[in-house]
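Following this message is one structure expressed as structure tokens.
With one protein chain removed, the remaining protein chains of the complex are shown where they sit.
Naming follows writing order (A and B), and every chain is counted from residue 1.
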């Protein structure tokens, strides 16, 4: 998957499978927003709110919905979904980020590990006993892969990822630096004096096309496995506790935390900084807004929120005093209604 | 501490020091919930809510309170506290997770470090000058232990843990991957133009039987030490700032943060995503519910919460508008009361 940095517009049209309008021999050497683009750059119009920026752009070509084609005087790549086409184009311009295949002489690979062809293992990475790694997968510097774990094909683990033992990852996963998969779930039994550790005997299963952001953690299950299904995208600093199940194609934004044994449906969007308590069920296609606390199961698709909104602190202080009096206020209001309205 | 994977029921009864009812020669090869257990598995009934699952379970034996013994037709291990006995049983079935003792040839141990017998140091771990490590402690791959730090006996540090200099950990600690202990507390003096760093001259002291989850951080003190007392259990992504003191056997759930110089009592339970501001005192046996903000000291045991609860976003938006008017509403209500009630 070597990358070139210059394409003709006709090459791009062919690779992205979209219609070309304009000079097919135009040289494109990068991507840019409409506003910051210079000659040689390919830009895109996704949000119609920015249609006015078409007039002034210096881009050599624009990815655009045919409906807005008239507004654009430069070359165009026509598509019903410009943002998706832009995403695909971005991958064409991405730089190669890892060394070529091969096991670095300063890596430490257990003789019982089975590595497929075209695997790359960086310096100071450690591959423990009975690990299996699929073709084309790249293990960054300083990663540690625990015993009996498996990683599928074409995965990328950036530097300093830690996988514990018995963690199973399918194909095309991307794990960013400082990710930890398979640490012990947080389980203790209190004997009246102290907390007795419950050994976490389950593992972790991660499906195809999962991306996990820097520093995120997914704990191993207590008895059964923790499960992340296909296509799930997880941002940085996310915590997924033991025995959670995250459904296909769900997106979890940064700094969210999901407590133990909670099941999240498919195609959900969990905003940043959200907390979901344990043993809940969240339906498919649920959206949770940023920094909400979910303390009950959600049975229907929809958008859910909590919190008070931001105020100037002076005004906020006056209102939170009243928040404490809210139950009392409600009762007094009811009394007045009885007196005034007679009901 | 080698682990076997099959026990007879009589062996389990002896090791767990609980009474056996049933065939002592039964072979048990693992643990499972009542619902998912198959033949050969040991299960448990902790929450009486699940007593109806006893009838259908395929488990070969169940850890159970004698009061429910009648409801169970399979072999039994009888105990007043089934959850604690289950926790102890889980430890018997845990797989060995580290290499045997010995310093890996690819570790880097300073000649002045003193390592007791039966210490294991993984590949690419770095042990700096004047470090002391107690018997039976296992240091994972890629860990870094700073100068003059000490770790007691039978501790486990998983891969890629970072301990700075002058950090002291007692016996039987478990530190998960990406834990950082002893980074600088966040202290600056503002000179009117810029922030001048306050060098953090204290250290960190951690007691016996402390577990610290993946990615959690405990900062070193500014002048005195940051202190984590015996038996404290800390989940993933927790931040404990400089000069905090966390009392014995307190539990801190994932993604919580405790700001500088706050003292937390013994046997507290801090829920997930909680924030506690600096320079507070929290009494013993305080429970804080998930995602609460603690901005004042808490002087009495009890359960404390903050937040608004989750609503559908449409409904939530209507109500947060009113939250901003709450002080005004309270005053208007008082006016009406004066008029209507004459008081």
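By our rule, a contact is a pair of C-beta atoms (placed from the backbone, for glycine too) under 8 Å apart; a residue touches a chain by one contact, two chains touch by 3 or more.
Small disclaimer: the values here were computed from a predicted structure and weren't measured.
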Contact residue for the chain not shown (choose from A:13, A:149 or A:178): A:178
Contact partner of the left-out chain, one of B:5, B:27, B:112 or B:325: B:325
Full-complex contact with the absent chain, from B:22, B:82, B:215 or B:231: B:215
Touch list for subunit A against the chain that is not drawn: 30-33, 36, 81, 83-84, 86-88, 90-91, 93-95, 97, 104, 106, 122-124, 140-142, 158-160, 174, 176-178, 209, 211, 213-215, 231, 233, 235-237, 249, 251, 253-255, 272-273, 290-291, 307-314, 316-317, 320, 323-324, 326-327, 329-330, 333, 336-337, 340-341
Interface with the undisplayed chain - residues on subunit B: 108, 124, 126, 142, 144, 146-147, 160, 162, 164-166, 178, 180, 183-184, 186-191, 193-201, 215, 217, 219, 222-224, 237, 239, 241, 255, 257, 259, 273, 275, 277, 289, 291-296, 302-309, 311, 315, 318-319, 321-323, 325-326, 329, 332-333, 336, 339-340
